[in-house]
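Every protein chain of the complex appears in place save one, which is left out.
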Amino acid sequence: MKQLPETADVVIIGAGLMGCCTAFELAKRSVKNIVVLEKNAIGSGATGQSSGVLRGHYSYEVLTRMAVQSLDTFKYAEEILGADVGYQPVGYLFGVDHQNIENLQKNVEMQKRNGVYTDMVSREEVKEISPYLDTDLFGAFSFEPEGGYGDPVLLSQAYAEAARQLGVTFKQHCAVDRVMTSQDGSSIVGVETVDHHFISTPSVIVAAGVGAHHLMKNAGVEVPIKGQRAQLIYIDPGAEIKKAPSFGDFVQDQYIKPEVSSGHLLLGNADHASPHFINPSDYDKGRYPKHATEKAIETAITKFSNAFPTLDNAKLLASYSAAYEITPDGIPYISRTPVEGVYLCTGFSGHGYKITPVVGKLTADLVLEGESTQEGISLSPFRLSRLNENDSLKAAHPYTTTINAHV
Amino acid sequence: MTKVLVLAEAKNGKLRSVSFEVLTVASRLAADGEISACVFGSDAERHSKELSKYGAQTIYIAENEELDDYTPDGYKQALLEVIEEMNPDVILTGHTSIGKDILPRIAARLDKALFSDCINIETDDGIIFTRPIYSGKAYQKKKVHDDVVIATIRPNNMEAVENPVTAEIIKLPVTITDLRAIVKEVVSKSNGKVDLAEAKVVVSGGRGVKSAKGFEPLQELAGLLGGAVGASRGACDANYCDYSLQIGQTGKVVTPDLYIACGISGAVQHLAGMSSSKVIVAINKDPEANIFQVCDYGIVGDLFEVVPLLIEEFKSALEEDAVTN
């Protein structure tokens, strides 16, 4: 077993998607002596709970740009990371009701302007893309042929392996107890693991999901983040659905992710009108329900049956409840903090997977340059202080049917 | 004076080692009381010598060919007769296929609690049994409040200690009537091989074994060490071997002295069946495999390279022993 070093140039807390990707980007830019500490295993936290949907569809321009600029990493993972990351370009279909047709058109224009390969599609075209869908339920659709889904755990492992090749040290099953600051709390000194190992370092990146809350609280910084229960249902559609796309049903607020290998579908709830929050300390201890409620199952089935009325031989395979990390505005923190040398890369609110590659670059920018070097992407919307300043990101044409911040 | 009764079990003409382990437990519970054993079947008497070697002072024999194969009705009738004859304060047997089948019925008949699958016993302040629950993820200590104590003891968990005594043999003329379920045939899949649940060494294969043929070196290693071959659910699902070999939450629970996991990733489901083994050796190509988190010794490498080397090295170590002894 490799011994932990006494000092590091950068310590990253959390080996999920964001921690692994950031480690890789920093190492690529010749940062030596990077240590990633993970309390469980690589990709075992929120990463492992992600549905893995890939889309460029956002109503926020900056997030659209991040998704666009990230897509190449999924497409060319073998060349960039030396490993397959399970990218399945089955397409992403997005449907809204009659009231939101204009919003959809405006957003699709914005997405096209920013390089998303997408367009509005007619009912007839949708019949080709998703033959079992009852198109009458919807006002309009857009489609992105390069959307689809991928495997978040594979991506985190690919980043970790590529980072290892560049000399990054990963230590799994090694939880951080505290982020240690100078006496006056103004700057970083190092981190201490629960096994009482101290690593002295000038920079710490907290990519610990909800865990960021207690780590930062101990360092004197309040990071608003909590867990939100997400109930997921796995079904066998009972018919052979060739090339089913990932589908955002924003009439009923449900998303559907196909699985090419099995032909099964994952149904996820996108209705966050009455969220079930989990406070950070319970989340850290895994103290939240892991089962889907009867009501959630019933709701998901009803929505699915409404959208796909002819698939009446569909079978329930499994249901479970996961928890995503959520910020108050649904926008992540890629931010410096009041403690010099401590950075946040957390709070991805259930939509971080598709923008991972750019987040890693942005975080590396933040630590090394102090500002973004990514074209057309400012770090400003992701700063922690936005919440106190009441300056959260606004979409130009938000959908009225969903209060979903990340669409 | 505590009177303890042990239901002993024979398989393929030999007493099972779990019966000696249970007799050793019995001697702890009896203190200066009485230890009795009972054994059933037409040639049951031949086992009395061995039973007395482990402390059985009275041995009840029911020589009846209706008891040659285990049936719940047959064993229930015979055991109830022994119980009536001697009035035990404690009734024990192994947590085996037979033990866990018959004692619940006996306990129900006597209207008593049954403590199943016990791995430890304390007697300082009443009788307290320790038993694993949630597939060994937790242990529960349960105190007995019944006047008759009934328990099954997990095989391979407590050492059998010899305690030779002179035994009185009592033959009970048991009449077995109305067998409502009868065994027509036994198809032995283990045919003479070491029983997985009782094996001191288990060599186990996972998906990494890649085929049914891939199990051959594992069998050779198990044979060399006098052990048995097991498998993960993955290997069974992939049809590399029979489900009867499956170790894990939905398979068998084993607690050998040595468990060698070959090409097993170490899913929670599998760990539930083997994590209480005394020494765990993991062989896996993937250094990140979870099995390395629970093993005592690990070799990162291809099992098809490592297992043949193990066979070679164990052979020479065991030969050396033979020479020096």
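Labels A and B are assigned to the chains in the order they are written; within every chain, residues are numbered from 1.
What we mean here is this: a contact is a pair of C-beta atoms (placed from the backbone, for glycine too) under 8 Å apart; a residue touches a chain by one contact, two chains touch by 3 or more.
Convention: contacts and distances are computed from a predicted model.
The chain not displayed here is annotated in its UniProt record as "Electron transfer flavoprotein subunit beta", chosen from "ABC transporter permease", "Electron transfer flavoprotein subunit beta", "Bicyclomycin resistance protein" or "DNA-binding protein". Touching the missing chain, out of A:I301, A:L368 or A:L387, is residue A:I301.
Within the set B:A31, B:I133 or B:A212, the residue that contacts the chain not displayed is B:I133.
Contact residues of chain B toward the unshown chain are 69-70, 72-73, 96-97, 100-102, 104-105, 107-109, 111-117, 128, 132-146, 180-190, 195-197, 200-201, 225, 243-246, 249-251, 257-258, 268-269, 272, 275-276, 278-282, 287, 292-301, 305-306, 309-310, 313-314, 317-318.
By the touch definition given at the top, chain A reaches the unshown chain through residues 1, 235-236, 238, 282, 285-291, 294, 297-298, 301-302, 304-305, 312-317, 320-321.
Criterion: only the chains that are shown with their structure count from here on.
Rounded to a whole number, the gap between the C-alpha centres of chain A and chain B is 49 angstrom.
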